[in-house]
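What follows is a structure written as structure tokens; I'll ask about it next.
Excluded from the complex is one protein chain; the other protein chains are retained at their positions.
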Amino acid sequence: MSHNTFGHLFRFTTWGESHGPALGCVVDGCPAGIALTEADIQPWLDRRRPGQSRHVTQRREPDQVKILSGVFEDERTGGPVTTGAPISLMIENVDQRSKDYSDIRDTWRPGHADYTYDAKYGVRDYKGGGRSSARETAARVAAGGVARKVLGDAVQIRAALIQIGERRIDRSRWDWDEVHRNDFFCPDAQTAELWAQDMDAIRKAGSSVGAQIEVVVSGVPAGWGAPVYGKLDADMASAMMSINAAKGVEIGAGMQAAALRGEDAADEMRLGADGQPEFLSNHNGGVLGGISTGQDLVIRVAIKPTSSIRIERRTLTRQLEETTVSTKGRHDPCVGIRGVPVAEAMAALVLADHKLRAAALEA
Amino acid sequence: MSHNTFGHLFRFTTWGESHGPALGCVVDGCPAGIALTEADIQPWLDRRRPGQSRHVTQRREPDQVKILSGVFEDERTGGPVTTGAPISLMIENVDQRSKDYSDIRDTWRPGHADYTYDAKYGVRDYKGGGRSSARETAARVAAGGVARKVLGDAVQIRAALIQIGERRIDRSRWDWDEVHRNDFFCPDAQTAELWAQDMDAIRKAGSSVGAQIEVVVSGVPAGWGAPVYGKLDADMASAMMSINAAKGVEIGAGMQAAALRGEDAADEMRLGADGQPEFLSNHNGGVLGGISTGQDLVIRVAIKPTSSIRIERRTLTRQLEETTVSTKGRHDPCVGIRGVPVAEAMAALVLADHKLRAAALEA
Amino acid sequence: MSHNTFGHLFRFTTWGESHGPALGCVVDGCPAGIALTEADIQPWLDRRRPGQSRHVTQRREPDQVKILSGVFEDERTGGPVTTGAPISLMIENVDQRSKDYSDIRDTWRPGHADYTYDAKYGVRDYKGGGRSSARETAARVAAGGVARKVLGDAVQIRAALIQIGERRIDRSRWDWDEVHRNDFFCPDAQTAELWAQDMDAIRKAGSSVGAQIEVVVSGVPAGWGAPVYGKLDADMASAMMSINAAKGVEIGAGMQAAALRGEDAADEMRLGADGQPEFLSNHNGGVLGGISTGQDLVIRVAIKPTSSIRIERRTLTRQLEETTVSTKGRHDPCVGIRGVPVAEAMAALVLADHKLRAAALEA
Partner (left out) sequence: MSHNTFGHLFRFTTWGESHGPALGCVVDGCPAGIALTEADIQPWLDRRRPGQSRHVTQRREPDQVKILSGVFEDERTGGPVTTGAPISLMIENVDQRSKDYSDIRDTWRPGHADYTYDAKYGVRDYKGGGRSSARETAARVAAGGVARKVLGDAVQIRAALIQIGERRIDRSRWDWDEVHRNDFFCPDAQTAELWAQDMDAIRKAGSSVGAQIEVVVSGVPAGWGAPVYGKLDADMASAMMSINAAKGVEIGAGMQAAALRGEDAADEMRLGADGQPEFLSNHNGGVLGGISTGQDLVIRVAIKPTSSIRIERRTLTRQLEETTVSTKGRHDPCVGIRGVPVAEAMAALVLADHKLRAAALEA
């Protein structure tokens, strides 16, 4: 019952604060014999890395991952493979600018976890949000890189940003390749251009904005997940809601399932060209009764706007005095953008765990 | 890592199938010395009980709960109190109509877990859905009755139906007392009347419809919950998504958080009349950084339409033959209605667990 | 983190008190498709049942187990098989003699958990020890019956009593068949006769005596278990020490490993007649580095004498008055005897869990 561990058979524990010397995670339960080097993990971290466009935080962190344990030379290939031992991953914090934090040291920033951490712990690492900082998600992305190796190539995990502020993409223009071409992981090139304009205005206004991420996973066989409290969608909901600033999670039709009729929601089945079962629609997002159907998993997450904004907001000090606060730091005006690789990583981590859980029942 | 257990310190394990002799749960981790009789649990079951209006299933189940263990006479009052031992609760199935199930025995009902259970287990209890039946939620509601006793009167957990199909309530007419007066747990009397008409039409058409539930919890102190993977909202998301037919979960602004600006989403703080911190809005639904703020918790769940409908749907048999299926049984045309007491129970169960987890840190 | 649950993938939760209406357990994580009826479980309970000789308690409990959930008719055989759903097992208490407990209601019986339960919970079910009664072990034995089905015939779990009081068996006369012929699960017929005399004297003196149990498991393949904190022997130690009145656990050479030299303790290896690895000795009891070697697992447990004796002992009342107590009830003069099937069950439960955990890594 750890507060910093996620997963059951395949599980990881993260540690580290925004402005400490390093952050990292321990990945436990990884099967042995899987080829694994830092080069398998680094590309995912690079996608999440700050400072890659004007639309994200300008903090400069190389986010170089080091593998400290859990791999050893393979007797056949000579290259490193997992040994079944825990994999310790570490990322050094490089750009912890020694700025003066005295202005927020005693002030609860609205929308942040400052007040609640103080209420819970009575002590708070105020430098960059400490443990509540989104820098913790770098450790998730690193662990997610290992999870992808466990899942193998058969399972493809992709995510895209589908909404920033009130502007949603046009799904008819969805192009997965486009996701890699713009600054927003946006699958719709035209919307990406409009978002760039929107974001410039928002940044200029010293404000921030929310977003929605959609994760699509192909290649999950029917039969992963479990009934009642080990449901694949319940675990996905927990995983996604644990991402900083997440406020909503949807599977398939999501909140709009309320508006459906039974004849629409219940995805019909027919035989495919290959003689195998085929669904005629996917309102259930690839999960029925908590267990995967073999269809694409479709998950959406809503990310609220960054709470660190230049616009002045009313708040209190720890000494219960009324005051105002405005943030000048290097913050993401839309934290949802860099949330895309994080949501992918969480999906990978849930699925690697469920792959192992499914295998256990083959005993 | 149980598939049928929920919670950490305060936890419960449910068992039983729709058409077996009984169902029940074991509640473990309940502190000692709490007065507890069946009368503390039965009223919550009565709210969920089938057959209470024409808008829900006509199955006749008294759902009488029995306490089989975990209580003993208090030396002062003589009445039963919890002893710290596991509390075993049992509800007998009475109305397992011995109807002929041969028509669905080999057919995967669309929208149900029939296909996925077969894919996972290779064997399936086809009578009334077996373990995947919503009858399992009776055990949750019973366990939730114990959770409420752990929370005490200071924490008030209420839920209401806020949408059926495309018709949403008018929030300006919200009246908690009204929830107890109509067949829909609807806080808006006028909408309740329209829903009754909607439901009659849907039932007549042999169809079904989805719904949204809103849970509001008052009296949770600031400081419950935990960072990163033990977040109060992540646990709520998992709890709510584990309810049969749930497809989406929202905290506070929920999916609409995407459309907000930072200056709106970050709830400002001021001193209240009592000299204590007060929030000026609640877009975060009472949770920041995974920890309660002391405001009302606000959680919404979307429930898809019942998959058992009279309208004929295309599907497959276990022998991979194309066929159609239509359901004649006694089913809820809107399973979201009876989901209201279930969502309340899940909220109580999460909170009782977090109350104990918070206390542990006072060590 | 339940106090009444054991295991990870294959796990069970027990409930019930000595003098309540019933006791039972929920077995979760059992793979689907395993033939299971009450007749698979009952024989193990029958071995543990009280009243079978003059050397054990005379309480008369038929200990008939009922399966309340988790099985369904197999489509091929028509007989019941597990479905993957939780298996609820219940045993009714029949002979809860309504004797007058007022004499021990306020007295802490020495050697029992009376004082510690009071210290922990402030309330105590004093009837027959409540939750701390060895009747709880009936639920373990029932769950163990399911575990044996998961393990299959390849894994053979046997236990014997090897010491009562100061008298130890002569290992040169070890005969597994003899275990079923005497009242003591003793593998040495001559010692069994002497124990009968010893026990008659002890019973007559109103005293009780301790014992040692040895569990031997054949057929466990090399590779079950796990490093560091999931060690097979660490889990066995926890399982055995959780048995009522257990005070010591040994694997292989056990406490006497202290007296060994390295050249004796390190079991040598050679090729067997079948060309497979063979160990020349088994000082390590079938476990190296927490993982099974493929040899017999050898585990010993020491069980202290029953604390309920006729001989008068000094103690305190709950009101902190000095007093004495002597027990007249129907108690086992050597609780270790009926501990034999319990120790077997715990070994089966640990191994079923590790079988599934090993399978998970084959993912």
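All chains are identified by letter, namely A, B and C, in their written order; residue positions are counted from 1 within each chain.
Rule of thumb we're sticking to: a contact is a pair of C-beta atoms (placed from the backbone, for glycine too) under 8 Å apart; a residue touches a chain by one contact, two chains touch by 3 or more.
Worth saying up front: this structure is predicted, and the values here are computed from it rather than measured.
Peer 1: Which of these touches the unseen chain: A:I41, A:V65 or A:V81?
Peer 2: A:V81
Peer 1: From the list C:P21, C:P62, C:G248 or C:G329, which touches the chain that is not on show?
Peer 2: Only one of C:P21, C:P62, C:G248 or C:G329 touches the chain omitted from view, namely C:G248.
Peer 1: Using the document's definition of touch, tell me which of C:D153, C:D177 or C:E322 contacts the absent chain.
Peer 2: C:E322
Peer 1: Just the residue numbers, please: which parts of chain B touch the chain that's not shown?
Peer 2: Counting over the whole complex, chain B touches the hidden chain at residues 1, 9, 31-32, 84-85, 150, 227, 355-363.
Peer 1: For review purposes, identify every residue of chain A that touches the missing chain, sorted by number.
Peer 2: These residues of chain A touch the chain that is not shown: 1-5, 8-9, 11, 13-17, 20-24, 26, 28-29, 32-33, 68-70, 72, 74-75, 81-88, 117, 120-125, 130-131.
Peer 1: Determine and list the chain C residues touching the chain excluded from the picture.
Peer 2: 1-6, 8-9, 14, 108-113, 115-117, 119-120, 131-132, 136, 163-166, 202, 207-212, 221-231, 233-242, 244, 246-271, 275-277, 280, 283-285, 287-294, 300, 302-309, 311, 313-316, 320, 322, 336, 357-358, 361
Assume only the chains that are shown with their structure count from here on.
Peer 1: Interface overlap for chain B and chain C, more than half of numbers shared or less than half: same or different?
Peer 2: Both copies touch with mostly the same residues.
Peer 1: Which one of the chains is farthest from chain C, going by Cα centres?
Peer 2: Ranked by distance of C-alpha centres from chain C, the top chain is A.
Peer 1: Would you mind pulling out the distance in Å between where the CA atoms of chain A average out and where those of chain C do?
Peer 2: 45
Peer 1: Quick check: how many Å separate the C-alpha centres of chain B and chain C?
Peer 2: Measuring from centre to centre gives 38 Å for this pair.
Peer 1: List, in ascending order, every residue of chain A touching at least 2 other chains.
Peer 2: 1, 9, 227, 357-358, 361
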